[in-house]
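Mind looking over this structure? Questions follow.
Only one protein chain is missing from this complex, and each of the others stays in its spot.
Per-chain residue numbering starts at 1, and chain names A, B and C are given in the order in which the chains are listed.
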Amino acid sequence: MLREACGIAGVWNVERAYNILHDILLGLQHRGQESAGVVVGNFETVKGMGLVEEVIKSERYIPGDRGIGHVRYSTVGSSAQRNIQPIIAQTRKGMMGVAHNGTLPDADYWKNWLMEMGHIFLTETDSELFLHLISSSPFDKAQDAVVWTLQQIRCAYSLILYHKDFIAIARDGFGIRPLFWGKFESGFVIASEDAALRVIGAEEIREVPPGTVVFFEKDREPYPVTFSNLSKRVCSFEYIYFARPDSTFDGLSIHKARFNMGVKLFEETKIEGDIVIPVLDSGISGALGFSYASGIPIDLGLMRNRYLGRSFIMPSKRSETVRRKLLPIPEVVSGKRVIVIDDSIVRGTTMNVIVRMLRESGAKEVYVAIHSPPVRFSCFYGIDTARRSELAASSQSVEDLRKAVGADRLVYLSIDGLREALEGRNACFACFEGRYPHEEGSRISLR
Amino acid sequence: MLREACGIAGVWNVERAYNILHDILLGLQHRGQESAGVVVGNFETVKGMGLVEEVIKSERYIPGDRGIGHVRYSTVGSSAQRNIQPIIAQTRKGMMGVAHNGTLPDADYWKNWLMEMGHIFLTETDSELFLHLISSSPFDKAQDAVVWTLQQIRCAYSLILYHKDFIAIARDGFGIRPLFWGKFESGFVIASEDAALRVIGAEEIREVPPGTVVFFEKDREPYPVTFSNLSKRVCSFEYIYFARPDSTFDGLSIHKARFNMGVKLFEETKIEGDIVIPVLDSGISGALGFSYASGIPIDLGLMRNRYLGRSFIMPSKRSETVRRKLLPIPEVVSGKRVIVIDDSIVRGTTMNVIVRMLRESGAKEVYVAIHSPPVRFSCFYGIDTARRSELAASSQSVEDLRKAVGADRLVYLSIDGLREALEGRNACFACFEGRYPHEEGSRISLR
Amino acid sequence: MLREACGIAGVWNVERAYNILHDILLGLQHRGQESAGVVVGNFETVKGMGLVEEVIKSERYIPGDRGIGHVRYSTVGSSAQRNIQPIIAQTRKGMMGVAHNGTLPDADYWKNWLMEMGHIFLTETDSELFLHLISSSPFDKAQDAVVWTLQQIRCAYSLILYHKDFIAIARDGFGIRPLFWGKFESGFVIASEDAALRVIGAEEIREVPPGTVVFFEKDREPYPVTFSNLSKRVCSFEYIYFARPDSTFDGLSIHKARFNMGVKLFEETKIEGDIVIPVLDSGISGALGFSYASGIPIDLGLMRNRYLGRSFIMPSKRSETVRRKLLPIPEVVSGKRVIVIDDSIVRGTTMNVIVRMLRESGAKEVYVAIHSPPVRFSCFYGIDTARRSELAASSQSVEDLRKAVGADRLVYLSIDGLREALEGRNACFACFEGRYPHEEGSRISLR
Partner (left out) sequence: MLREACGIAGVWNVERAYNILHDILLGLQHRGQESAGVVVGNFETVKGMGLVEEVIKSERYIPGDRGIGHVRYSTVGSSAQRNIQPIIAQTRKGMMGVAHNGTLPDADYWKNWLMEMGHIFLTETDSELFLHLISSSPFDKAQDAVVWTLQQIRCAYSLILYHKDFIAIARDGFGIRPLFWGKFESGFVIASEDAALRVIGAEEIREVPPGTVVFFEKDREPYPVTFSNLSKRVCSFEYIYFARPDSTFDGLSIHKARFNMGVKLFEETKIEGDIVIPVLDSGISGALGFSYASGIPIDLGLMRNRYLGRSFIMPSKRSETVRRKLLPIPEVVSGKRVIVIDDSIVRGTTMNVIVRMLRESGAKEVYVAIHSPPVRFSCFYGIDTARRSELAASSQSVEDLRKAVGADRLVYLSIDGLREALEGRNACFACFEGRYPHEEGSRISLR
């Protein structure tokens, strides 16, 4: 599986901000399960390795009517404790905190520049850079320094900044990562995905526009400042895999997008079979679309053990690990031509075991259908596409991969098919095509 | 949700029994999430409140090539630490341990009899009774004492007994609860469900027959002893809700049974609608059957947050709690006549919120279809059907319940429909009909 | 060091009994550091491995105005979780709990008798026996059953029994272990040592007489029942080592008794030296007496690291472990004839390192003076005198032990000297003389 970097959350002017951040972060837990943290009120900080429920204890009470929060799966920086976000620091513009989703391809450039002025870096994150630049900004007023900083760093970020006088939320000019805010009780709530806001009952939920920062200040309506006018490039992998199916992004339902991909996948491939089997949970929306378009019935041929912990004790080959997570139901697949649907293939080892288990359970033929194009290039914007060499599709043809996986057929959705499934969104396809938004155009090259 | 009592596990003559028990118990975690425990080798005990992964630490090594294990959701006895199973005790037949799934309607009778002999009870479980009776048995040999004890206690139990010379596994004469064993490496493995054995790669998996105890002893093939010849009455709720979909019971696939129930449910009700929506995860197999039989497309209209912890912080009405667990996808349900499928209704409060949320998301009409009959009577055999007064269906008509739930229609599967879905199994329908197997027949009444 | 079994505590009719038990047990922590537990109110139980502060959390609130508690260092039974006291059980006389200090030399006799009636034992403690006998007693009334039981079991016990209608506290007929009670706020408090009651501000503190049980019941003054008239034999090792110096036992201050031992030790040995050095903390009271009697100045030649944890990481010989705990101050001992005072010697290995370190620090001569007689016999009454073979003094002469320890002189207090130091108390000297109180007299022999 590809792994998403982070989820971010914020609360402005609502009593018991700590508790609300806990609830929002629970709704973003799928975006990062390695560490969690919040900064609340007068910079009270609660952070730690582990799930939201382990770190942001429900029984605690931290005073404060505002705060920011973060869940993390490390993409840059090891998983060490000092890298847990939000990060807070004393800056020239006062005490500040940051919670950041995304990675910065230009990070080294900025770090070197700052180190020449003697700056030191106490974390290994890209995110610390925002605070250094704000502190170093030629503008005295903190809000101006924030805007100046966002103008310097092209991408990729969805960001929440915390200051005693304001909260600022921003998305880079391409709008690569999602960010939403809405009304809640006496104030406002902020989250990477709208589902995490709907879950707590927020209203008037809207998306932060690309290249825009929205400031929340005392005795004033939230106001936006536009700092960039690049063309939108929302991350296509948010649609394919990362975001919750019950979220939306750029106005399109994630579940709907995946359903569309399943529909397109059938239309492009016209695979005939007896039964459609989703790989739970990632393949289910696509499988429903495929079944709908093809008329081939969908059934549960692979059950998922939801209580599976992080590790099995027994000395086991990877194949055995898969078996504990996904177990075939022989009655469903026996004697059938099975079409297995998943969102993507990373290394191919898991799919190889699935195919083998289905055959052992009596499947007559096994077709693997992936509702996205092959991932051939690394992502520099916050998705852990693993090192290039580990991407199954980067080093071999689809036919070679089919053999490695052991399937009778292996099909992918085309890039055009994906584009249609996204209903015309101008999305980032860098991991499929290798063309990176931040390298385009006439801007000053930083390297 | 109705809550299952327990899952039990055993290992005989396989190296690293502790580790294997961990793996089997993970596969039974759905049967009990409140406490876990194992007894291994020379009665080394590891027990605690919490999930398998929290209690049976993977990094530990406990020597021993045999052992028994247990996961528990309390039905009898509070959740206190002293009630965690397996229970071990010094008895007149030597040191013994027990892991038990089921509850004993005659427990009080036996406790009173033993207390008249001065016995004391250190746990609040029914399960401790087995050790008292074995110790008090007129037979000196431990194996004979075990058989004598099983003859005394009618039901309900699937049971694993641990002794320095043997492991004994048994099911009561009605076969109410499931129990399986299979070959694994140099010895044997035992579990409440076959899926938990398939998951680790066990072979030649078979069911313990009702009224039978199987002894595992050194230098000898496992041998069965029959101690009862009552007619089989397997628990129908194992099929409806408790067991894993990828398990089987009495030769019938659990998923298949639920799929059948969905099919029968459509055949009986002929409900017309635009879309079939399962309540995840309990309703999915039935919804697939319903969709298959009706031709009405199935889709995900309610997403489930899988990272949800035990509690939300915010002061919340129950309705809000449901929203955090199950969130509608408006694009899927808007403007449609939605058929919501679930396995059962306990209090009705959850379903009421689901119906309301679907209407808020634009559903034109909401039909609730339950793929089992109304639960009207308490279970005395190990299922937490809650107190009678809390059973929605026990105190009101289906029409009243429909109003309470707020649905446009509410339909249940008939008892005959359920019987057909079970493909003729002689199952226990006590919670639907109020006729209890242990009160039937010509046996001596104990009260 | 010899290790004491246990400390016990009780509260009757005082609000927030849980909290008061916590405070009393803290004052008894020196009597057992392996596990702690309380039973409060309606048999609410909090137990665990570890120190009082780790188990009986201060921030918790457990309702109830009565309860019993226990701290434990295992003497009988491994340190397994199931052996943690207090033990509670459903008995024929109702729910009961027990907290017990002492061991029962006749335990096996009683266990065998009970197992013939089919009883089973869920703990490995002697203490569980009290509940079995009470349950099996021919008397129906719980209080009568308690008195009958105490008449059966000769020694050694200081005991607290918990019942919904009463608390009963008792000492065996020899009065081997201490037990005190006093007034506190609206009710009464109970503890193994009076210092633990003085610490919380209890008043009218008095000792439970040997062979007596005191019942605390509703709407009634506490009343004693005498059940035995054996001659008193208080444990001399409570005076020598176990009890807190600020406690008393049988009317004699523990510190005073040790000071007396130091005085007698000088009077018997007339050792000349330049400086008296206590082994902290066990030897300090005796060293003060020795210095006082001899006029030889006392000084700190060995400092103790009070933050020392349970284990050092570095691979280390035992000698190194001692060094981390006790470090010489060269300025104090250099060039001097040093008299090292301690309460006792168990294996002799620690003292050997002390002598060596003092010589390395420049001591001219090292004399070791022990303010008790050599321990030559095992204790069956609740003191961990280790297995006989490990008692340095049991297998070798004092001269051989002196050589093993490496001292220039090694002297012990005589048994008569000890008797005088105890100011005429009739104490148990079984570990010095091998004559055991429970084997004396004309009573029926149980074996």
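In this section, a residue touches a chain if its C-beta (ideal position, glycine included) is under 8 Å from a C-beta of that chain, and two chains touch if they have at least 3 such contacts.
The model shown is predicted, which means the values in this text are computed figures rather than measured ones.
Novice: Out of all the chains shown, which come into contact with the hidden one?
Specialist: Hidden chain, whole complex, touched shown chains: A, C.
Novice: Taking the full complex into account, what residues of chain A touch the chain not shown?
Specialist: Looking at chain A, the ones touching the missing chain are residues 45, 47, 80-82, 87-92, 111, 114-124, 128, 131-133, 135-137.
Novice: For review purposes, identify every residue of chain C that touches the missing chain, sorted by number.
Specialist: With respect to the unshown chain, the touching residues of chain C are 16, 18-20, 22-23, 26-27, 29-30, 33, 51-53, 58, 195, 198-201, 244-246, 253, 255-256, 259, 281, 284-285, 288, 292, 297-300, 303, 305-314, 320, 323-324, 327-332.
Methods note: only the chains that are shown with their structure count from here on.
Novice: In contact with chain B and with chain C at once: which chains are those? Just list them.
Specialist: Both-contact set = empty.
Novice: Where the centres are mean C-alpha positions, what is the separation of chain B from chain C, in Å?
Specialist: Averaging C-alpha atoms per chain gives centres 49 Å apart.
Novice: So what's the Cα centroid distance for chain A and chain B, whole Å?
Specialist: Each chain reduced to its C-alpha mean, chain A and chain B end up 37 Å apart.
Novice: With chain centres taken as the means of their Cα atoms, state the distance from chain A to chain C in Å.
Specialist: 61
Novice: If you look at chain C, which of its residues touch at least two other chains?
Specialist: As it turns out, chain C has no residue touching two or more other chains.
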